[in-house]
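Just one protein chain is left out here, and the rest sit where they should.
Right, chain A next:
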Amino acid sequence: MASIGKIARRTFLLGAAAVAGGVAVGYWYVSRPYENPLEGEVAKGEATFNPYVKIASDDTITVIAPRAEMGQGVATTLAAFVAEELDVTLDRIKVEHGPASYAYYNAEMLAESGPFNFFDDSFLAEMTRSALGTVGKVLGLQGTGGSTSARDGFEKMRQAGAATRAVLMQAAAARLSLPVAELATENGRIVHARSGRSVSYGEVALDAASIAPPKSVTLRDKKDWKLLGKTQQRVDMHDKVTGAPIFGIDVRLPDMLYATVLISPVFGAKPVKADTSKAEKMSGVIKIVPLETVYGSGFGVIAKNTWAAFKGAEALDVEWGKPVNPADTDGLMQVIADAATKGEGDVMRNDGDVETAFADAPQAQLIEAEYRVPYLSHAPMEPMNCTAQLKDGHLTVWAPNQMPTLIRWLCADLAGVPLEQTTVHTTYMGGAFGRRGEIDYALYATLIAKEADGHPVKVTWTREEDMQHDCYRSAFIARMRARLGDDGLPQALDLRVAGQSMMASLVGRIFPGRSAPGPDNTTTDGSHNQPYTIPNYRVTGIKAPLTLPVSFWRSVGNSQNGFFHESAMDEIAHAGKTDPIELRRKLMREFPAAVAVVDKVAAMSNWGEKLPEGKAKGFAFVLSFGSWCAQVVQIAQTPGGIKLEKMWIAVDVGTALDPGIIEQQMVSGAIFGLSAAMNQKITFADGRVEQSNFHDFDAMRIFQAPQFEVAILENYHRMGGVGEVGTPPAAPALANAVFALTGKRVRSLPLSDEVVFA
């Protein structure tokens, strides 16, 4: 593990040199960084051309979509990249996730982690993006997150399809003794129009695989796209409406045993005293295994079936150690509040001179407010689970996960087997939302498999265990002050955001003993990089000194900062007697893409119309993951409480690859954000999480769901993500609507602490 720092340092140098030389984004065959992982696993009669394509003699075309399908439709869009250039329709191909391999590194995941705003196209910003992307390449970090998958695959997977088509054409030309220039492709065949002769891709696949790929390929123009830009049938839909066993929890192997875990409910604590005798005697229980990892300490219960494992875990009698953090929510929030007040932070945006702007501000022009958001659990529908087998010196892991190369690496280490003797299968995921970027479930399963005499063991967590052992979205507190000008517009805005550092928590878990130096972008992401122009504008992030496990939750830093920044904007609009949308038009005038989505959502929602008594609308905008998203929600007071009637969303994604999936993701992201804004909070007592299941940590139900209308725009010149973009504006749009409806400014989530929802 010590080599990682070395590799990263070397890469930074390489990356910078490459950028200076002007070859940072090259054709990937030229610098082909990794072996094709498919070469070792092709069947007889099957050929592989690059890490993304296999074609068999019987015309089965397999495309590898090496990103985790957690519902966001990524398998479909990635497969469409290859299919577009291979000139076949999606129903002709089989899509697989493929093995965990460095060949599938995600360059985009790190590219936007630098200290530059998305809309900064300066040379320095571009150079840093390229260099950070190169780090991803050299580390071989295969990951799914940050709404990056389509942006990462867009060039390289289309190139893979085009290069494959080119060698198939060459092989066909040789077979048919015809010049390549006279051949065309059509529906999985290479055809010669004049003579009517043709061969299928499968018939020439083996020949084609021995032809060196071309040095360069020309990709189709956007106007010639046949699949991209159009709504496709999702490749996973049939399996998902027939109940096919595609999820991690559905893994079923010969001689398989079952297990569950009981991990210390007190974070950072170990068992002080344990009596396992009662559990060991339970019917169906085979063995109790002590577990200790960087994530937590506790026990695994191996049994003949999952139910017996659950009952066995209940029968464990364990006394746990003391918490290392304040034991309850009040104590934790006090630490965060102190950080917000006194903590030295990192200034992430500093336009003009904020101190001077506030020094002589008359009281009447000042606004001050404090906002709070709670800890949150991811709570995907499929509880954490993982299957592992350690047999004959080989470790095999079946995991619904977002980080397969990391799992391969750390589980191999834990099992004491070489990397080459470790295989990771990534299954479909029953939701993830960032939770499956963590790897605790795989570490526990590996430790349990070591004690299972070569049997595969499926380890399933109870919902209670899942909810009480998450890596949570941290709680945050933001202090805002603004100075208004005579025109009602803000002359100065100062925002201090304090909470636990997600990056520090993550680095501490994955690379124990190392710290994450420097500022953490995620603390202020969504506040420091918004397309507003305010003469004096400062955003500061402060790390609260707490060590509860925190991590990425759908939209990451934007999930809290969307609420802080856009609540502040609504307060500024109200205090300055400016319409909230008019305020945005004025402050965003330097960013036409932003103004366009604001105008669009205003038109769609008929903003400004006179509403009947008891109804109101709220607005919010957030630029996140490269996409510009504006939302309006309309709510109504009913006898049973506030009802969400309708939400309008306008989003500029730069290039819309699949409008159907984008619409799905906007609605999905918004409902995810609304669910948290309305009802969700994780609280602590005695060092433990108080919530345990969906009865006390629920999400939006169908009877609470508003109607949706989504407009997709393509004005901006760079492509944005879609999986997380709908989430950040949802909470502030709803809170702003609640203010418009009730006159009550709710500055602390969830809103249900202050108002009642129907």
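Keep in mind that, in the parts below, contacts are C-beta pairs under 8 Å (C-beta built on N, C-alpha and C of every residue); 3 or more make two chains touch, one makes a residue touch a chain; residues count from 1.
Simple rule for what comes next: contacts and distances are computed from a predicted model.
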Task: Per UniProt record, name of the chain withheld from view ["Amino acid/amide ABC transporter membrane protein 1 (HAAT family)", "Nitrite reductase (NAD(P)H)", "(2Fe-2S)-binding protein" or "Glycolate oxidase"] - done: "(2Fe-2S)-binding protein"
Task: Residue in contact with the excluded chain [from A:P380, A:G576, A:G626 or A:G721] - done: A:P380
Open item on the list: If I consider the whole complex, including the chain that's not displayed, which of A:D250, A:E438, A:E451 or A:E724 touches that chain?
Closed with: A:D250
Task: Chain not shown: contacting residue from A:K94, A:K222, A:H238 or A:K278 - done: A:H238
Task: Where the unshown chain meets chain A, residue by residue - done: 69-73, 233-234, 236-243, 245-247, 249-250, 252, 258, 283-284, 305-308, 310, 379-383, 428-433, 460, 462-463, 660, 664, 667-672, 675, 693-695, 698-703, 705, 707-708
